[in-house]
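The complex appears here minus one protein chain, its other protein chains still in place.
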Amino acid sequence: MAAFITVLFDGVAYGSLLFVISVGMSVTLGLMRFINLAHGAFAMFGGYTACVLAERWGVSMFASLPVVLVGFAAVGAVLERLVYRWVSRTRPLDQVLLTIGIAFIATAVASKIWGPYPRRLAVPEALTGQLHVLGVDLGIYRLFLIGMVVVITTVLHVLIERTRFGAQLRAAVDRPEVGAGLGIPVNQVFTASFAIGSGLAAVGGVLGVETLGLDPVFTFRFMVYFLLVVVVGGEGSIVGSALAAGALGVFDVVGKYYFPSVGGFLIYGLMVVLLLVFPHGLIRRGR
Amino acid sequence: MTAGGPGAEPGVASPPVALRTEGLCKRWGVVYVNDRIDLTLPVGARHALIGPNGAGKTTLVNLLTGLYPPTAGRVLLGDTDVTKLAMHERVKRGLVRTFQINTLFPGLTVLESVVLAICERTGAARRWARSVARLDAPIAEAAALLDRLGLGSAAHTVTRNLPYGKQRLLEIALALALQPKVLLLDEPASGIPAGDSTEVFEVIAALPGDVTVLFIEHDMELVFRFAQRVAVLVDGRLLTEGTPAEIAADPRVRDVYLGETASEKLG
Partner (left out) sequence: MTGRGGAIGAGLPSDRWRIWDAALWLAPVAAYFVFPDHLVLGSQVIIAALFALSLDVVLGYAGITSLGHAAFFGLGAYTAGLLAAHGWGEPLTGLACAAVVAAVVGYLTSFLVVRGSALAQLMITLGVDLLLREAANKAARWTGGTDGLSDLPVGDLLGVFHFDLAGRTGYVYSLAVAFAAFVLVRRVVSSPFGLSLRAIREGAARMPALGAPVGRRLVAAFTFGAALAGIAGALLTQTSQGVALEVFGTERSASVLIMLVLGGTGRLYGAFLGAGLFMLMQDYLARLDPVYWQLWIGCLLVAVVLLGRGGVLGIAEVLRARWTRGSVP
């Protein structure tokens, strides 16, 4: 029983990591209807940046988090302005192809600079070790991950549902022409959202170096997972993404622990089943 | 066309009904966009549906054709209850519509579009073994139809390169190619220059007597010229219906919709 709880807990933690990275994609996909298959590249480069900061200047993971958040938010904003904006928002195939191309470029760049082997990043002292709770050993780092998810979900939820920016974003997504007519700076709102999503992805990448593994093919390897979280969780629903990520994480970890012979089979099967039963995702944004 | 229940006069045989609705409702959120609509179209009718913007006219047509299901009520085509039928099945039974906003195939030529419509009607569209260019009968039929509507010269123009007025004509051509029994026209003349729009209506008026036509229009001249009966839709409800003269004289209609200028025109 204790083993099961630990596995469950590990699954939730894993899911939390997937969520932090994917939530940005949920924003761009659900709210902006933009399919960004290169989203994982932000996470990847975030992770690499933290590694470089740690190796060159001994910057701890904690300290690198805000740097990465702001830095990659800026990169996201620039990318949106320069490249993504020009791709017609009504042609999904174009978005798929463009972002696959960017994913290839990202993989090639990472390969060239850092080589094909996985990187390591030291977990801060304060987060190592385990907490003994009710007869079960819970890793502190994993608790931290789960905590981060709760914080991020709340902040995003409040941001989107309760603030003026969030209202502008929702209006701009529903009817850009009307939004623009009402004086909402639609372009800037989109850029800002994209920036937030990218920054969060990068943060997720930093947090996930040890758990998910960091190498040049990261972008493609996790593409399916991020898509899964966003599509199953419901496009645009932050809470839905959190739930989907949690479910996915649990299924993956539990599956690999108890049914190792089945492996990744379970995830893809689960995805197809979930898409069949909930064709619009777990939580549909009331439209 | 009756706004109330069926059968106005007892003991009089009513003409065969082409299309009928019973208590048709559509609710979006808390608003009833169509509220308990009872409509009866006898075979061969030339009826108009008018009403202010946002009254729910296009929604009614969408319900009749099956674009989305009603919140309540039934739609009957002839004797058959078609409320649960998908749109393409209703089309196969002769219920055809045009769209208020041109809903065409941008990359197809005018001739291709009409030939396709004809093939869909005859069932040839699922054939994969012969190329379209060899189908003499549909091509001839399409060419004749295009000539009737004045689109003959544009036959090989790609739809997206057509001027708006011609696109509107193509919209109607597609509907006519399906040889409808009941034809629902959603603002067919909008965007067509005044001279040409009468032509379009004359083509429609010249349709066989057993074809039933319901058209939504804002141009009152066209309505009074071509409609036998007019129904007025306001805020989702059928306010009243009657002959064009009756409608013009009805003070409620004047208040709500026609306005001073039109009633002056009619005296």
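We just call them A and B in the order they show up, numbering each chain from 1.
Throughout what follows, contacts are C-beta pairs under 8 Å (C-beta built on N, C-alpha and C of every residue); 3 or more make two chains touch, one makes a residue touch a chain.
The model shown is predicted, which means the values in this text are computed figures rather than measured ones.
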{"item": "Residue of A:A103, A:L121 or A:L214 touching the missing chain in the full complex", "value": "A:A103"}
{"item": "Which of A:A2, A:V178 or A:V272 contacts the chain that the document leaves out", "value": "A:V272"}
{"item": "Residue touching the undisplayed chain, where the options are B:A72, B:L108, B:V203 or B:V256", "value": "B:L108"}
{"item": "Footprint left on chain A by the chain that the document does not show", "value": "29, 35, 83, 86-88, 92-94, 96-98, 100-109, 111-112, 220, 223-224, 227-228, 231, 235, 261-265, 268-269, 271-272, 275-276, 279"}
{"item": "Missing-partner contacts on chain B, residue numbers", "value": "65, 86-88, 91-92, 96-97, 99, 103-109, 111-113, 115-117, 119-121, 124-136, 139-140, 143, 155-156, 174, 178"}
